[in-house]
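For this depiction, one protein chain was excluded, whereas all remaining protein chains were kept in their positions.
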Amino acid sequence: MLILTCPCCGVTGEETEFHGGGEAHLKRFGPGSTDEAFHDYLFSKVNPKGVHLERWRHNNGCGKWFHAARDTVTLEIYGTYPAQTTEPPQSVKDAITAKRPGWSWREFA
Amino acid sequence: MSTRLANGGRLLDRGRKVDFTFNGKRLRGYAGDTIASALLANDQMLVGRSFKYHRPRGVVASGAEEPNGLVGMGTGADFEPNQRVTTTELFDGLTCTSQNHWPSLDFDVGAINTKLARFLFAGFYYKMFIHPRPFWKHVYEPIIRKSAGLGKAPDQRDTDTYEHFYAFCDVLVIGGGIAGLQAARSAAATGAKVMLIEQTAHWGGRAPVDGGTVGGQPVDKFVDDLVAELSAMDNVTMRNRTMGAGVYDHGYALGYERVGDHQPAAKGPRHRLWRIRAAQIVTATGAIERPLSFAGNDIPGVMLASAVRDYVVDYGVSIGDRTVVVTNNDDAYRTAITLKKNGLDVPAILDARVPTQDSPLMAEAKSLGIRVLMGHGISSVQGVKRVTGVGVCSQAGEGAVLEEIACDVVAMSGGWSPVVHLWSHCGGKLIWDETTAAFRPDVDKAPTGAKGEAFVTPAGAANGALSLGDVLSDATTAGASAAKAAGHSGGDVTAPEAEQIDEAPMAQVWMMPHGAGIKKRQKAWLDYQNDVKVSDIQLAAQEGYESVEHAKRYTTLGMATDQGKLSNINGLAILSDALGQPIPQTGTTTFRPPYTPISMASITGEARDERFMPIRQTPMYQWHVDNGAFFEPVGQWRRPYTYQKPGESIEQSVSREVKATRASLGMLDASTLGKLVVTGKDAGKFLDMLYTNMMSTLKPGHCRYGLMCGENGFLIDDGVVARIDDNTFLCHTTTGGAESIHGHMEEWLQTEWWDWEVYVANLTEQYAQIAVVGPQARATLEKLTGDDISGDALPFMAWKDITLAGIQARAYRISFSGELSYEIAVKASEGRALWDALLAAGQTANITPYGTEALHIMRAEKGFIMMGDETDGTVIPQDLGLHWAISKKKEDYIGKRAQARSHVTDPRRWQLVGLETVDGGVLPDGAYATAEGKNANGQRETQGRVTSTYHSPTLERGIAMGLVLNGPDRMGEVLEFPRLDGTIMRAKIVDPVFFDKDGEKQNV
Partner (left out) sequence: MSNSVSALNGASATGFATVRDMGLQGMITVRGDLSATAVKQALASALGGEMPGAGHINPSDSGHTAWMSPDELMVLVPYASADAKLAEITDGMGDTHHMAVNVSDARCMFAVSGDDALVREALAKLMPVDLSSAAFKPGQFRRSRMAQVPAAVWMAGPGEARIVCFRSVAQYVFDLLKGATAPGSEVRYMA
């Protein structure tokens, strides 16, 4: 069972306090978008072996959504950061790079 | 025979006699005994029967690895099967019974299987019962099931209590043997918060039995001092009778504390499951001795050499008068020496090795007058229910008997395997140690935690250190390095000096004798409980089950309740030999928690009976209970389905409630409806995105029904939105949607539109809400209020703050029944008071509280949809004829883009219609309307399905709604709905509004 640190309230808690919410940094496609773009937005999620940027909600806690950079193989948490951003902060990218040089996830590396 | 010795037994309190029964026989032991030691003290060697062949089984071991000694304990509500006799402490009044035999332990009919052994080979069941196919389900399986299974499930409710406990520490040390104690001391010296858990009732593990000196003191004195030192430290918690059951991700570990097993009369929980979060974990879990594979090694009286020694030293129990020791290593000599020193006879030590010179232990045995036969082994063991002797052979040969030695015990030792289970649970890797012929932790490949750091450190025998000195120095280092990794340093504990006894190297002996023929291999057991023999593994390999995981499942090796603690390595070695590859290449099977079985009830913890799950109660819950409510679960709520009066059936009760409401006045506890307040200058804009219709244009004081879809376009919720003021809306959701829609709103606000000025709060439980429904609703409310609630002052789809029965209330003029209806919201703590006031005021109007079924019927009579009935996660508003609730003006709302996808705009999507049965009966829920032809799978084509179906008390006939292909264009057409009994029901497509089509009743 994982432990996660919520960047919004600072609490480090066990996984049962949190709820996973799938891929982070999704860009919403609405009316007027192409079928392909909308399809990808709705259905095409990555499932990498290794670094994954994902959403969590501290539902049994402060109730806030946040993002985590997690390794799906080792379960290492490289860092957590607020959800109000369109890309991971440099410090989190650096933390990943330190452990996984040459990593990439979607358009980030 | 096995018996109690006059002296000895370091764990016993000979002053306290303890009475117990085994299979109804009254026996006596001492405080400090396990069931096993007490049975053996009473010459009860036979404790059970094996699983497959029903062979007689005696105690083999003295600890958690015991495969045979499983008994049913207790009676009635206290009964529990499969209790391990070697780890269960004796208490006064204990009753236990042996398992897996009929009619008795001594005479068992199932033992015929052993005569059929050559037919019951590996994979027998798979091969034998595969044809003819249908026979498996109907003939073979029921018969096999009857004879399968070890022990019997209890037939009464468990009356004990169980609980969890969340603990946090810097260093968790698992195992309270000498390594665990020393590791704990070394870690604690740094100031780290240390928790030390031990599965047995005593500290020190087997070091006091094995003997030796530490710092010039006897090892048991050293242990006592260490325990005293640790007990006095504030930063150390010691917990015995607590097994480290499993190690999981990010430093999570489970400890299984048997609080009450040894003192059943005491108050408090029986078991406590410790949910421990440790920065670092030290596994000081010791090692387990391996059996040797020779013919007849399963006959009662053949035991692990260490166990024979334990019973003498710990419990003062002699297993028998004459013990033959058979070994491939030096450690077993300690057993021979111990026995001899306790006045027991050791006619021979059969040592498979051929050493060039005597080790100190060999020399000591010889000096005690014990005959040592080097290069020898056992050809076969004689005896049926008890060992009577052994045939001695040369280890190198095929087993020709050179000599027969009469004995009643065989003490065997095949070397020691570190207990690597807990190290491995969370991904710790193993390496094969050729010198000890065992897998041990590869410390460079430890399990890693949240920060990628190694978080498990093995210590002592669990790390492959087998001598006293090596164990202590390894544990000292392990404790300090774990503490350091947890952020604590200093301390500086040095390992105490221990007496060093040089031992001769062990030899790898996987089959005895080396050239044993098939007959011997068919009698050489690997897994005692599951009856897996050397020949079975070899057959599996021959048949292509080369992966160790496949061989395990094919033969059931290691699948018994001991999970291969004794059989694993021996089985691997045999498999590797059969495959002609080295053991590390074969690898091991996966170690999974728990280390030994733990009670299901401990996992459940407090979650049983009234605490099984939260039952949410409205402020009027007690009234419902007191007034005959028949409850139905709605999420975690319990809502009254109907209030039955004495003598009424459920149907009669529901019908009465509907009729009374339509005729005069009904009342519903609607408190469970979700109430979300949305406020801020962007609240209207936000709701326009959430709902398919336009909410920003709603005027304060008014209400509007709205639909909510997910981003995939499908309906997720509906409800009435009230505009409170320019910046504030109150959104009613379905009962089930309160939390999920609140979450949905927060999600969009936090992750997509975080720059919008909107806040949301879930006020569902702040208010009790009561629907007052029926032609007499207004007149009744007017009795309780001086405020103007006339049709002009409070028209349909408006709301108003009023004072009702002296209580501040908000009245929403909304209707889910088609009647004149008010939903009254008051503070929850005043909900019951209002409920009582309304009951009193409505008495003259025959006010009738109604439940959810009457609610459902009345809404269906009006053709109102219900989330979860008309919707199932694949239905869009357009399917339900709700185009009027979808704004054409809005550029965007959640789900709008998805509703433009090709499948979603397909005109062939089934559409909502009413269904009126031709014979007036009630359509089955979920029934399909059939169409001509068959689909690609050869199934009958369908053209619609029933989504809601009821008997309408108002119309006195069956009514239904359903989704039908081109439904709205096919009014009057009759569809066929086959029922489960094969008959067909016919129903006409009609308008879904069955009652008061023009809404005259609600608009007064």
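Residue numbering begins at 1 within each chain, and the chains themselves are lettered A and B in the order written.
Rule of thumb we're sticking to: a contact is a pair of C-beta atoms (placed from the backbone, for glycine too) under 8 Å apart; a residue touches a chain by one contact, two chains touch by 3 or more.
Because the structure is predicted, anything quoted here is derived from the model rather than measured.
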Of the listed residues B:76, B:268 or B:633, which contacts the missing chain in the full complex?
B:268
Missing-chain contact among B:426, B:534, B:807 or B:965 belongs to B:807
Contact partner of the left-out chain, one of B:765, B:782 or B:869
B:765
Which residue, B:595, B:623, B:637 or B:994, contacts the hidden chain when the whole complex is considered?
B:637
Which chain A residues touch the hidden chain?
8-11, 13-14, 16-17, 59-64
Mind pulling the chain B residues that touch the left-out chain?
161, 163-168, 237, 266-269, 272, 275, 277, 606-607, 610-611, 613-619, 636-637, 677, 679-681, 757, 759-767, 806-807, 827-830, 832-834
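To be clear about the criterion, only the chains that are shown with their structure count from here on.
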Quick one: which bits of chain B touch chain A in the complex? Just the residue numbers, please.
248-252, 277, 448-452, 711-712, 743, 746-747, 750-752, 754, 891-892, 896-898, 900-902
Considering the complex alone, what residue numbers of chain A touch chain B?
1-3, 14, 21, 28-33, 35, 38, 42, 55, 57, 59, 63-65, 71, 74-77, 83-84, 99
